[in-house]
Structures are given as structure tokens and as C-alpha cells.
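Okay, structure first, notes after.
Removed from the display is one protein chain of the complex; every other protein chain stays in position.
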Amino acid sequence: MAMAEEKKLLITLESGEAEQPFRWSAGIYGSRFLTELRDNKRFVGIRCPKCGKVYVPPRRVCGPCFVELSELVPVSDEGEIVTYTVVSFGFVDPATGKQKPVPYGYAVIKLDGADTYLLHYVDETDPAKIRVGARVKAVFEEERTGSMLDIKHFELLER
Amino acid sequence: MEPVAIVGVGMTEMRRERKADGYADLVYEATRKALDDAGMEIGEVDNVVTVSNDFFDGRTISSMAVQDACGSYDKNVSTVEGDGTFGAAYGLMRILSGSFGTTLVCVHHKGSESRMPLITNAMFDPIYERFLGIEAITSSALQARAYMDKYGITEEQCALVSVKNHRNAFKNPFAQLPLELTVEEVMASPYIADPIKLLDCCPISDGASAVILASEERARKLDVKPVWVKGVAYCSDAYHLGDRDLSDVRALEEAARKAYAMAGIGDPARKVDLVELYDAFTYMELMWLEGLGFCARGEGGKLAASGDTAADGRLPVNASGGCLSGNPVLVAGLNRIIECALQVRGDAGERQVDGVKTAVAHGINGPCGQSHCVWVLGGEK
Partner (left out) sequence: MTKQRSSRPDVNGKELINEAVRMALDDAGMTRKDIDAVVIGNMDHFEGINYVDTWSVDGSGALMKPIMKLTTGGTTGSTIAMAAYYHVASGLFDRVLAIGWEKNSESDTTGAIITAFDPFWDRPIFAGAVAGLALEATQYMHLTGATEEDAAYVAVRERKHALNNPYAHLHMNLTIEDVMKSPYLSWPVKMGDMCPRTDGACALVFASEDVAEDFPQKPAWFLGVANRHLWAYTSDPYVNQAIENGWWFPAMEWSAKELYDKVGITDPLEQIDVAELYLPYSFAGLRYMESLGFCGRGEGPALVRSGAFDMGGKCPVNPSGGVMSSNAIGATGLIRVAECVWQIQGRAGDRQVPEVKVALATGFGGCFWSDIMLLGADKPEKVRG
């Protein structure tokens, strides 16, 4: 079928702005992590009693050891870039339903004292100016609500 | 079918809101309990089947979130979307294939995190039906009316199910809603969607559960009372409500026929000692009892009124309190299997029924019990 004819004959139904609202639980340790971000601009992780790995953000179970975790430990707000990209394609942000502004830099970040990584923005949109291993530091929003977006981005300490 | 046994079970308490726990946390709790029940370490689990629903969880591939919690690290793992009875059926197949000696099946649901009518509305066709606002309760009301009118089933007969199951729940520490009710109180509760009243409905619940299945060889190595899987079958009817006779239970009859044949059961009414079925609404208990062959079509109301289905009756039905007393969707089906397993083992605590040798568990998928899964469990191999 030709495009024009197709458009004339075939009906599609737009779901519009319909959405399914949810209220997810962060859990005990997730709540502590977000509270620390919000109230104290600090990061906490959780240490596995068996393998010693420090999970950031904290989770309840170490998958490989299959034991429950409970020992919260402080983690630095500085770290280094494990890998990075600069996003330049437009897409609809499911949280807002709006087109997300591009470009922006983002990276997998290893905070000092953590064994797992965080995903977050970096304040640089030229990939040539970012490198694996570059040092970064968290920059916080003035108004904080207890969300990962309380971190504005990670600032590149070396360019 | 080669012998396969249930060797471990674990349930969280069903509650209206488990705010401190994400669903991965609930899965860990249930998985731990099942392992402890079986006296197993996670390393003895050969493979894992997780059960979830992306809509209820508000998350695409929501099973990803439970990979740590279910202990699937470095194991073969897969995910069934649907009721726990179906997930367990897949777990069973993986053992029967000869590839695995044990399967852990876990399932979670947090009804507190979403808006149930919007989720169950999404079961319906987006072009022709969804705009009507039809969802689980309204569609079930259509089915209840079709069934009740056809066979002269009364609202009072349905109310008896509510009274019985909520009362049974007092003896089940995992149940969410033990209630001491009278038929009059159920009848006086407000209509949600005629003929369904508030006290005809299951609650919204949070919970998780897990079972461990094992081949005969592996089951024999454990210090447990194995509960043997005698028969399992499932079957789906048509999708559009208009394509079905809603008063009909032919898909359940077909699933039950196959499951009983596997189990060598000719007359279920005589051979089965206990039933745990998916009573999301009171009328369903009557309809499903017919479909499961415990009475003739249209006789469900009389069966309910006879007292036979009471916990101390001839055929106890939902001695746990059923879904009416706690309904974490998906989990609820696996909980039916777990309750049957506990009863067969004689480990059902205060809700234990004497002399349960053979028990039938039942779960559903889709609107108005479109797809049914039937399990027959027994103490003898």
C-alpha cells in the first residue's frame, strides 16, 4: 500500500497522555541513601559481610554471595569515570512525557570507597574532553527532594 | 510423567502495604524461607524461574530487579509473566526435561504500588474495549451476572463464601484479612459493580512466595516430606468477553480433565481431600468448583450452602482463607500450591485439615478466568 493511501485508509488510536502512576518503595537502605543525599549531601554504601564488596546505592542482597546486607558505610562524593558517552539523540523521557534536551554527557562513575558504580550526568558534552579514569566530584542541587536528581551532575575535576 | 516433588515452600505475610520492602526484598524473604524449609543452600538450586508482570510492577522486564534476590546468579534463569501456577508449571517442565534436578520458582506482587483498575484495564483491547473503563471488577461483575442468572445462583450463596473464607483466615498467620462476618453483613456491604459487593471482593495486597521443586532423586537426598506433583494442566478460553459464554467454565474443565487424567483420578469429588482455588470474587469459588468437577454445572451455590466446603466439611475449600483474605496477584496462585503442599505434609498449623492425602490447587490468568491452571498434589508418589 502506498504511504498516502495507507494514511487515508488505516486508523491508529493515540493513547494520549494516559499513564499508569506508581508509588515504588525504595526499601530501608535505599531510603537511607536518598535521605543522606537530601539532608547531608553525602553518599552511603552497604558492605557485604561475605565478600566485602561495597554496594552503592545500597541494596538488600549480595547476588553472588546470596546473603543479606546491613552494614552501611560512608562513601566519598568524589570518584572516577569508568566509561562515558555523550547523548545526542532525542527521546521522550518517560518520567515527564517530554522530549529530553540533548546533548548531555553521562558516565558510569566509581565513587571512592565503592565497588559498584553509579550512572550519572557529567558537565561536559565534548567526548574528546572526557576520558576513562578522569576524576569527578558530585555537584548537588540547592533544592533536594530525596531523588537521584538531587545530584545535579558530576563535575569533571580534570579536562 | 516422571515423579517431581515440592520440597520447599516459603511465603511472606500478605499485607495491604509492605512499605519498607521493595519487591526484590519480598522475593528474598520468600526465597530464604523456601530454602530453609527444604534444608537447602542456594548452591543446590539448579535453575530459577521468576514470575512477575511488567504492568503491576510499572517496569519493563521487572524480573531484572529480583535477580540478586532470587539467587539466580550464575544459574539458568527465566521469567514467566502470569500467575504463579503457570510459572511453577514451567519450573516443573525444566526438571522433567532432565536438564535440572531442582527448580526454584519465586513470584512477587505489590498491589500497593500501582492503581489496580488502570492495570487490569490494560488487559482489555485498546481499540474496542479499554475506553469503556472495563477492568477486573467490572468484567467479573458481567461474568457473575451471566452465571447467576443462568443457574439461579443467589447473592446469599455467594456471601456464604465470603463468610467462610474470611473466617478461615483467622487460623492463617500469613492472611491479610481475617474477618468474622455474617451473611447479612456481606449482603449489606455496598455494591462495587452489581452483583459484586465490597465483601465479595479480594483485597489489594503485597506479598511474595517461592517453592522449590525437585526430581525424585534429588528429593530423596533431602530431609523433607516430599509432596508429589500428580498432575498439572492449563488451558485458555477465547479472549473477547463477547466471544465467550461467560457462564461457561470449559477451559477449566479441560485443564482439570487433563490434570486428573495424569493423576489417575476418575472421580475428583471422591478422591480429592482439599481444594485451594483462586477466589478473587466470591462467585468464582462456586464457578471454579463446578469447573473442577466437584459438582455439576449450576450446582455451585448448593454446594456452598451445604457446608461441605467448610474447613471441617467433606471437601474443605480455601481453608487458608483464599484470595478473599489476601490477594497479591500472581503470588496468590503459587500460594494455593503452597497451601496444598503444607496440608498434604500436615504442616499447615492451626488451619490443618485432617487426613489430606490429595489436594487440588488452581490459578487463573486473564479476565474472568480466561486461562486456568490446575495442580493435583499428593503425599504418595
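A and B are the chain letters, set down in written order, and residue numbers restart from 1 in every chain.
By our rule, a residue touches a chain if its C-beta (ideal position, glycine included) is under 8 Å from a C-beta of that chain, and two chains touch if they have at least 3 such contacts.
All values reported here derive from a predicted model rather than from experimental measurement.
Residue B:Arg94 is the one among B:Arg32, B:Arg94 or B:Arg145 that touches the chain not shown. Mapped onto chain B, contacts with the missing chain fall at residues 1-2, 24, 53-55, 58-61, 63-69, 72-82, 86, 89-90, 92-94, 96-100, 119-120, 122-123, 125-127, 233-240, 243, 250-251, 254-255, 365-367, 370-371. For chain A, the residues in touch with the chain missing from this view are 1, 6, 10, 12, 15, 22, 24, 26, 30, 34, 57, 59, 63, 82-89, 91-95, 100, 106-108, 115-121, 127, 132, 147-149.
Here is the rule we use: only the chains that are shown with their structure count from here on.
Each chain gets a centre from the mean of its Cα atoms; for chain A and chain B, those two points are 37 Å apart.
Taken together, the chain A residues at the contact with chain B in this complex read 13, 15, 20-28, 30, 59-64, 66, 68. On chain B, the positions that touch chain A within their shared complex are 18-25, 28, 42, 55, 58, 67-69, 71-74, 110, 112-115, 118-119, 122, 126-127.
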